[in-house]
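Here it is, the structure, as structure tokens.
For this depiction, one protein chain was excluded, whereas all remaining protein chains were kept in their positions.
All chains are identified by letter, namely A and B, in their written order; residue positions are counted from 1 within each chain.
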Amino acid sequence: MLRLEPRQTTSVQMQYATPVIAGVLTIVAGIILFSSLGVDPIEALYTFFVKPLTSVYGLGEWALKATPLLLCAIGLSVGFRGNVWNIGAEGQLTIGAVCGGGIALAFYGDEGPWLLPLMLLCGGLGGMLYGAIPAFLKNRFNANEILTSLMLVYVSIQILGYLVHGPWRDPDGYNFPESRLFDDYGLMPVLLAGTRLHLGVIIALVLTGVIWVFMSRSFQGYKVTVAGQAPAAAAYAGYSRKRVVLISFLISGFMAGLAGITEVSGAIGQLVPVVSPGYGFAAIIVAFLGRLHPVGIVFAAFLISLMYLGGEALQINMKLPLAVTGVFQGMLLFFVLGSEVLVRYRIKIGTQAREA
Amino acid sequence: MATSQLELKGITKRYPGVLANDSIDLSIQPGEVHALLGENGAGKSTLVKIIYGVVRADSGELRWKGEPISITSPNQARSLGIGMVFQHFNLFETLTVAENISLGIDADHDLKVLTSEIREISERYGLPINPHQHVHELSVGERQRVEIIRCLVQDPKLLIMDEPTSVLTPQEIAKLFETLKRLSSEGCSILYISHKLEEIQELCDHATVLRLGKVTATCTPRDETPKSLAEMMIGSELPVCKRTESAYSPDVRLALRGLAITSPDPHGTDLKGIDLEVRKGEVLGIAGVAGNGQKELLATINGEILSPRAEMIELNGEAVATSSPAARRDRGLGFVPEERLGRGAVPEMSLAFNALLTGNQKGMVSDKGFIDFAHMRDYATKVRERFDVRSDGIDAEAKSLSGGNLQKFIIGREIMFGPELLILGHPTWGVDVGAATTIHQAIVDLASGGTAVVVVSEDLDELFEICDSIAVIAEGRLSPIRATSDTDVEEIGRWMSGQFGEEDGADNHVAA
Partner (left out) sequence: MDGMDTALAILVGTVRAGTPLVFAAIGELIVEKSGVLNLGVEGMMLVGAVSGFIATVLTGSPYIGILVAIGAGVLLSLVFGCLTQLLLTNQVATGLALTIFGVGLSAFIGLDYVGTPITGLRPIAIPVLSSIPIIGPLLFNHDLLIYMSVGMVALVTWFLYRSRGGLILRAVGESHDAAHALGYSVVKIRFLSIMFGGGMAGLAGAYLSLVYTPQWAENMTAGRGWIALALVVFATWRPARVLIGAYLFGGITILSLHVQAHGFDVSSHLVATLPYIATIVVLVLISRDATKIRLNAPASLGRPFHPGA
């Protein structure tokens, strides 16, 4: 019988090994899944993981989709380290798109080079303020932040729906629920000709570096980590729990908001009823797959991004439903969490008196 | 001689990194009170867990009434007639006494019948309890009664008591001993685990002494002296810390003025108007039975619980009762909490990072808010060397240290800030004798350097050894403060059960 034996110290090797183990297990599960659907698993896996990257355009799309994932995940990782559970990045992303996009629409016909920076700023701030709501409710009323932040996702999607169906609908748009197209001053500059890859990826990488420094070198970052690992120790040392909650939500809200506005000012170019295929939720997986570490999160963002591309490729080439992506993401997260046990425990073969 | 009730032969149990039990032999006769003596970490707990079926031995043999047997679960142990009263009670606070007792019985039974049985046993053995009360309303002594009754309703042949007196007042201890003697006279064997020598001499017929997982001696305690027992237990004489010249002066470092708070824990104890003053160079001990407001008092002095009015706590004359722990620390407060892992230290962080936990004002953090890693490591190294912390360097995770070594690190960290006032909660709880002596010496030395010290502890021996003055906390109220030389265990024990008058309490004001 297998049993778990706590390690005296957490295993460093295992910290690096677990994401790899999880990845391998996901591929194995994928083979089983595809085989059971009567699809050639090798071809399907090739289409899912390799084919999207065989063209320059594909590479551009890879980084393009990784951008919002990275922005959201790196922000969420701060809170997750502090045991603050912002599950509503999708909502903060949506509000970021609304606020930033609103700026583009408000200054329609009156643009200048200042427009994009202002949109980015407002998008980030919008997400931040929206994220501040669950933080406030948690700090002031002790309301569970998981549930409140999640409820606000549904609210935000309805707000966006209301705007593009109503006041912000393009007057020349044949009644489609879409806003006007943003002016060129309101669009992210493209980095690589022949692709849609835009400046957002650079912004995401720079901010990842900033947050890395914050978490690893600043005292406030240390406080967040202590609050997450040992709340009683944080209270004992006098670190304010409320401040940790607020900082976590402000940072993750800002980053998600930024992800929202870079999406609509980059890949989309206008406000539409659905601005994200669930990036805000997938970012939770990215954060855990990256073991809440900035470098890991960058890799994880690209892996999950590939899954989105792979899902599309499967749909086009093999007529498989797009939802395969969600199945893969869920399985990957299961395996990541499950293999995490190896970091803290040794698996021993043998019996012990009481295996419950 | 009749067949032994229980006999152990060559019991061995290995955990990663330690041999907890090394071929232990032990035998208990029917009706015998047998002591299992040993200091913290000697392997007593592991051995009783094996007997009670919580843990299985790697090798060795158990015999029950002469028959070889393997005990694989507590349920089986109970059905054999083995009962156990744990040191950390296995009670459920939101359930009633009767429900708690019912959970300890495997056979089908009716709660109403059980309730009348509880009443009957409670009367017969002098263990007054109300079966319908919820456990969270009970005192620690009453909770122990619930644990004992839970064993007695099953008519045990062997009762295991794990450090039962550590939570009782001296008077309650005397009553407990009456109950145990009565049980033994009825033929029930008792395995009594303790490190308190006087108790064992008074109560036990035989003793098995453990040290570092091995049996070092068996003896008849009444024929021994405390000195000889101590030598068997720790391999040398009990070390005593050296008192140094007192630096006592009339400067008040800490004053509590009518400190009253409502506990944030619904099952906690409110503090009801506590007054006290601690002066430069003084070591004040606060005794009391667990759960009488110690937790709240410590958290309130440290600032984890804020008080309604700032003047309720004064540090060096400044009103701080509404300030954060960090602000109090800036004013010279050092604090060693009762829980080490998870509160005093972050388990999965290195000692170096744990030095930073309360160390931000000691140059470990730059003005811009960044961590000065070199400074931090240097500080951790110094603490480790000066306080003899045995660890795998300063990068060892806190959770990898033994209780005693981690406690030395935490106390060292707080002392090396040079606090003007140091508060300690149960500083030597669960710590081996060597580390305990180091800690006591550090406290005494610190006071002689002029720091005011408050030690909250349930261990009266400890308080009488290191304190200049002693008070008792009971039901959230503080007794008068007495110089250690002017009081004795008898009086402190009486106060621990809450028997000190209002006019006594007024003494503290007069002293102020």
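FYI, a residue touches a chain if its C-beta (ideal position, glycine included) is under 8 Å from a C-beta of that chain, and two chains touch if they have at least 3 such contacts.
Everything quoted here is computed from the prediction, not taken from an experiment.
**Q** Which candidate, B:3, B:70 or B:90, sits in contact with the chain we can't see?
**A** Missing-chain contact among the listed residues: B:90.
**Q** Who touches the missing chain here, A:27, A:227, A:268 or A:284?
**A** Within the whole complex, the residue contacting the unshown chain is A:284.
**Q** From the list A:31, A:59 or A:146, pick the residue that touches the absent chain.
**A** A:146
**Q** Just checking the interface: what residues of chain A touch the absent partner chain?
**A** 3-6, 85, 87, 137, 141-144, 146-148, 150-152, 154-155, 158-159, 161-162, 165-166, 281-282, 284-285, 288, 321, 323-331, 333-334, 337-338, 340-341, 344-345, 352, 354-356
**Q** Against the chain that's been left off, what residues of chain B make contact? List them.
**A** Residue positions of chain B that touch the missing chain: 53-54, 73-75, 78, 86, 89-95, 99, 102-104, 106, 264-266.
We take it that only the chains that are shown with their structure count from here on.
**Q** What is the distance in Å between the mean C-alpha positions of chain A and chain B?
**A** Using C-alpha averages as centres, the distance is 47 Å.
**Q** In the complex, go through chain B and note every residue touching chain A.
**A** Residues in contact with chain A: 16-17, 53-56, 72-73, 302-304, 324-329, 335, 337, 339, 342-349, 353, 356-358, 360, 365, 369-371, 396-397, 399-400.
**Q** So in the complex, which bits of chain A are touching chain B?
**A** 5, 8-10, 217-220, 222, 225-226, 229-230, 232-233, 235-240, 351-354
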